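Shown here: the complex without one of its protein chains, the others still in place.
Naming follows writing order (A, B and C), and every chain is counted from residue 1.
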Amino acid sequence: MERTAILTQLLEMGAAVALAPLFLGWVTQCRAWLQNRSAPPVWLPYRAIRKLFHKDAVLAQDASPLFRIAPYVVFGTMVVAAAIIPSMSTLPLNRAADAIALVGLFATARVFMSLAAMDVGTAFGTFGARREMMVGFLAEPALLMVIFVASLISQSTALPVISEALATQALGLYPSLAFTAVAFTLVLLAENARIPVDNPATHLELTMIHEAMLLEYSARHLALMEWAAALKLFNYACIGFALFLPWGLATGAAGPQALALAIPALLAKLAVAGLGIAVIETLSAKLRVFRVPEFLAAAFLFAVLGMLVHQLLGA
Amino acid sequence: MELALLLVIPLAGALLLALTGARPRAPELNVAFSAGALLAAVALAVRVIAEGELLLGREQFFVDPFNVFLITLTAFVGLTTSLFSRSYMRVEVDHGRIGAGRLRLYHSMYQLFMATMLVALTTNNMGLLWVAMEAATLSTVLLVTLYRTPASLEAGWKYFILCGVGIALALFGTILLYFAAEKVLGAEGVTALLWTHLDAVKARLEPTVLELAFVFLLVGYGTKAGLVPLHNWLPDAHAEGPTPISAVLSGLLLNVAIYAVVRCKVLVEGSLQSSIPSQMLMGFGVASVVLASFLLWRQRDIKRLFAYSSIEHMGIITFAFGMGGPVANFAALLHMTVHSLTKSAIFFAVGHAAQKAGSQLMDDIRGLITTSPTIGWGLLAGTLAILGVPPFGVFASEFLILTTAMREQPWATPILLVALGVAFAAIFGRVQPMVFGETSLRRLPHPPALLPVFTHLGVVLLLGLYVPPYLADWYRLAARLVGGH
Amino acid sequence: MPVDLNAPLPACLALIGAWALIGAAGLLRPSSVRFAGRTLFPLGAIVGLGLAAVAAVGLARPAEQVVLAIGLPDLPFHLRRDALASVFLVMLGAAAAGISLFAAGYFRRGEGTPPGLLCFQYHLFLASMGLVLLADDAYAFMVAWESMALASYFLVVSQHRIPEIRRAGFLYFVVAHVGAISLLLCFGVLQGGSWLFTFDAMRAASLAPGAATLAFALALIGFGAKAGLVPLHVWLPEAHPAAPSPVSALMSGVMLKTAVYGTLRVTFDLLGEPHWSWGLVPLAVGLGSAFYGVVFAAVQTDMKRLLAYSSVENLGLAFAGVGLAIVFHGVGMRALAVLATIAAIYHCVNHAFMKSLLFLGTGAVLHATGERNLGRLGGLLRRMPWTAWIVLVGVLAIAGLPPLNGFVSEWLLLQAFLFSSEVPVNFIDMLLPLCAAVVALCAALAGYVMVKFYGVIFLGQPREAALARAHDCGWLERLGMLWLAAGCIALGLFPAQVVAVLGEVAGGLLGEVPPRPAAPWWLLVPLPDREASYGPLAFLLVAAAVIVVTAVVVRAVYHQRVRRSAAWDCGFARLDARMQDTAEGFGQPIRNIFQPFFRIQRELPDPFDAEPRYRVTVGDRIWGYAYVPLGALVRRLADLAAYVQRGRIATYLLYSFLTLLTLLALVLWNGPRS
Partner (left out) sequence: MNTVAWDLQLLNLFAALLLLLSFAMLSQRRIVSLVNLLALQGLMLWAATLLLAWRTHQGHLYMSAALTFGLKVVLLPWLLHRMIRRLKVYWETEPVINPAATMLVGVLIVIFSFGLAQPIAELASTTTRSALGIAVSVILLAFLMMITRRKALSQVVGFLSMENGLFFGAMSATYGMPMVVELGVALDVLVAMLVLGVFFFQIREQFDSLDLHHLESLRERD
């Protein structure tokens, strides 16, 4: 592979890792504004991560090596996911994994996080792991149906090919894509522990899912876990852009000036998405845990409707 | 000369054992006589294979590949049963269930019973065949009531009355046969009842008379073979008598009865164009298999369970002979052999197991494998063999019968398979807790004789995997003799 | 003896014979653990490896036949090795090698049948499975098929002192026998009228559509009973936990796959042109079994029952793949049919390695702790590190996580489902993509089940004090598990090569060898004209690189200071092991969401209980709806039939009297013959 491809690959991975906490900060800031609170600075997550890296790591007595490896594995998988998702341009590594492999990757991260949570053997860890897996196994089929609908339209499951096909499609109202977009947003909210499914800010034992798993972590492991969570949100956003806002992606052959154009496009899309997420979070309240299956069943239903509409109306 | 030897040895044995039956060496004598009979039978078989059919004793005795294989089988099982009865009776005498007088009666009747069966198999004269069958019934009645318990008395009475009536009807069938034969063969008396003559001239016999004769003969000898509507005596008789007798009854006497039915079918089929005899046989066969397999579910006595299993297998054999044709006949003969070998092996193991537990109720027999592995494994292997589980020979013959049935009588195959499945669940469900699990059985005073069990199962396993060529030709020859379309 | 490589069938037969001989050798000294354990089982493992190697060589060779002397006089045993049989032989050999190695260290004195007898039954089981894959006529197939069932039955009831194990053995053998009966009927229909029961005759016979459908239905029932498809699955969760772990590994790993082999053989080889509508039945039943199996696996509290239900799920997915292949084949989309068949066979091979590894893991745990109930395990990662880490590979594989092999077969299956929308039959082209959602749901739930399995057993605090004395397994057992884990990793990282080989096999079976896609060796592209690809090796390298870089950067830039302290207990001082999530707890969301599936009995403590206990038992509804009424029906019929035998001699005489009269009337009514 020629050097420029590797360069763009590394650039994009670096950009993703760097931009993720910013995106998270931006979402928290929008939320604060909407709830007319004084907003924390946008770069607050960066400072939090830097602070955590300096602290001494505190581990439980009988925490096993799995507990200490898990943060690195989760962070690693999220970075690889970022390397695969064409946030700015089609990347050489895209051929290595298509959308289904991506879902598998997220599943790996989720499994490792759950196992680590169960390792210490406290009530909260196992509690969180159980709920995370429940949300996981309900969200995955919906996500796969979303990808299916997209691949039905573009005859392939590789993300760059899908986004390119959708980008070059004649502009127009596509109900199937609309339904799938709704489904995807619901899945995004569930997977990233946003408000309707789980409140990212809370540490209330009974309701937290994602936070429960990080309870035992401290210092650099917690930093990595937080960073990975931010990166996950960023990845999901990028998948959303690739499927539903495919314009502004530098296709492989376009060269450096297309890349220059792609960065502001990505930032703009991120801003819009962040605002969107904040609006949804302020408007909805957190569901009881056993309402989550209906929430995700709704997501699955939307995806299936999208597919049926595509099959029947061909749109 | 071998035939004379074959018939004289058991008779002489019966007489000698009548006098010395109670002495300590009597069981060995019994074994010796049975061994002698087996040697004579093997010699006769070799001669028949070499020279083909034999007409001996002024045409009164006729030996062809069909009945010589049954004779060898009878003599072989007779020998192994006498071996088994040697140790079984020693334990029974120790337990005080049998006195010296009855032991003498047992040994002499045993040899007499072997003699009557061998005569029935070798005779050419249908009348003599009837007399031999009646004599066989008489000798076994005394054996069934050996223990003098109320149950054995009742079993003996029912056995005697039902089989007596059955055999009487068979006599009337023979009379009608004689009547039809006399019209064609002239009335100078003796040759009219000889099977060889009847076989030669069967095309010209009067169809209506033959049909009626076949009905009487079928109901008569069918009662002896335990076919369903006429089977009621069989479970009681096979369960109440001493186990060696149950083994010989289930293993051999049923075969002789089926042999007689087949002899008559050959004659009747020759003269009739209609297939009524085969349909009757098939009807009896399917009815026996279905009813016996459902009756298996309620059994609590181990020997009654395997008696019903005998009814079921007799049903399969009758159904196969009913279908006729070379493959079905071959399979029926194979099934006869493996069934008598397996069933007698099972009764050997059951005998020892019942003695160990002191009762024939299956709930009292538990954990055989833990106390005496040989009996336990013997019973389990025998049960698996009788249920038609593949490596054993019973599956080979059932495979042939069922596949032939699929071609000629497709209606019968699902019924048979469902019945076989029900029987499988019933028998295996009862034998498994007996063989496995915790145990409370006490040891036997004398070591059990397990050589017969494993020789039988070894032969059945061999027949399942590899039917030696000369045996295969022997069966094919017999199958062609039994004929049918 | 010189093994000439272009005709490996005699070599395969020799190796299968070697297995039987090893088994027989076991009988010489039945009670000595050293003889059976140290010499015979390792020997069996080597023979297994040999068989895998020879069969692998045979993959590329053309099919060959041999007729043995044994069998029925006019139907001797015909044996045939073709590509399909070779693939399954490779699977059998490789899995058996690992499992036998594990078994060498696993069997100890005093547990059920003496080791020598166990070795005999074990190797007879292996030999009969080998024969099933090679059989080429109905009689040989049936003999091998039921000998396989018989040998495995003896292995299942090896600890026959426990009543549940006897009941499980009985149930297993009866269902196996019912399956065999329907197979016998299927062969009867299949021979079509040529009345030769060799498979060649069946291939030549052209059946009427009705007969072919009947044959397919009977074959599906027969093989479904062995594979544990839903209505006939009740024996599987009873029999597998009852068997000793290496045996349940062999049964789950390899024996269930003979059913998939049989279905493929009957549908594509013997029947030749299956109608597309046939495919819908295995597809629907397969997906139903997959969903049913995984949902029940999630609520189990016994680790081996959990794995047994997981086998039901995986076999369901395999049959769904086969069903899809039949649908594609029927409508003429041959390339996609090959893809679906590849997915099904690949899933069987994967499952053989993954599930065997997990069952061996439970075996090691069972020997270390003597406990099977998940409620009394926990925290074994610290005491049994070797077992825990190797089993982790199996857990990740079966949960379908990318770099490992479980993901590859699911990926292929989903790709196949993706194209199912192009099936030119209306309604079906919409329903099939929905099936993809069910496959995805099952895969996700499998992840849930495996997290529960691994988390409750190996992670967290030990729930019983006795677990502190648990010791890791011997080196032989580790070697066996390592071999299987290596198999999982290899199958996961080099899918392109495996799919190429399976392509030839499936192509040979379906009559169309797929063109090799032009892709680098490390990339798996299912169909040349489609833009989907998956390169696990690159994937793994990049991930490893990133993880190493992060670790190095974090350690280099920041300090490595670590301090140990008590786990966070929210201020509530007495945090003990019982506060962890129990197996029932972990299954609670599934019980709650999929309520109608289960027959739940709750035992709630009442306030006056001295020692209150909360117990919930989850039953199988199908047992109540199908099997209990069936048993009752047979018992009622038996009671009805018993009226015939009421003891009065007069009634018996009446029976024979009436039989005589009816027969005479029958003869008279037919009128005199001319």
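The rule is short, and it goes like this: a contact is a pair of C-beta atoms (placed from the backbone, for glycine too) under 8 Å apart; a residue touches a chain by one contact, two chains touch by 3 or more.
Keep in mind the model is a prediction, meaning the values are calculated, not measured.
For the chain that does not appear, the touching partners among the shown chains are B, C.
Only one residue in the set B:89, B:141, B:266 or B:362 touches the chain that does not appear here, and it is B:141. Touch with the chain omitted from the figure is made, among B:154, B:364 or B:408, by B:154.
If you put the hidden chain back, the residue from B:35, B:56 or B:175 that touches it is B:175.
Residues of chain C in touch with the missing chain: 639, 642-650, 653-654, 657, 660-661, 664, 668, 672. Contact between chain B and the absent chain runs through residues 125, 127-128, 130-131, 134-135, 138, 141-142, 145, 148, 150-151, 153-158, 160-161, 164-165, 168-169, 171-172, 175-176, 178-179, 182-183, 187, 189-190, 192-193, 206, 208-209, 212, 235-236, 239-240, 295, 298.
FYI, only the chains that are shown with their structure count from here on.
One simple way to say how far apart two chains are is to compare their mean CA positions; for chain B and chain C this gives 44 Å. Chain A and chain B have CA centres that are 79 Å apart. The mean-CA centres of chain A and chain C are about 36 angstrom from one another, to the nearest whole unit.
Within chain B, contacts with two or more other chains are made by no residue at all. Here chain C touches chain B in the complex through residues 69-73, 138-139, 142-147, 150, 157, 160-161, 163, 166, 169-170, 173-174, 177-178, 181, 184-185, 187-189, 191, 193, 195, 197, 634-635, 637-642, 644-645, 649, 652-653, 655-656, 658-660, 663-664, 666-667, 670, 672-673, going by the rule given at the top.
Taken together, the chain C residues at the contact with chain A in this complex read 378-379, 381-382, 392, 396, 399-402, 407, 411, 414-415, 418, 421, 429-430, 433-434, 436-438, 440-441, 443-445, 447-448, 450-452, 454-456, 459-461, 523, 530-535, 538-539, 542-544, 546-547, 550-551, 554, 557-559, 561-570, 575, 577, 579-581, 585-586, 588-590, 592-593. The residues of chain B lying in touch with chain C in their complex are 157-158, 161-162, 165-166, 169, 207-208, 211-212, 215-216, 218-219, 223, 229-230, 232-233, 235, 272-274, 276, 280, 291, 294-298, 369-370, 384, 387, 389-391, 395-396, 399-400, 402-403, 406-407, 413-414, 417, 420-422, 424-426, 428-429, 432-433, 436-438, 464-467, 469, 472, 475-476.
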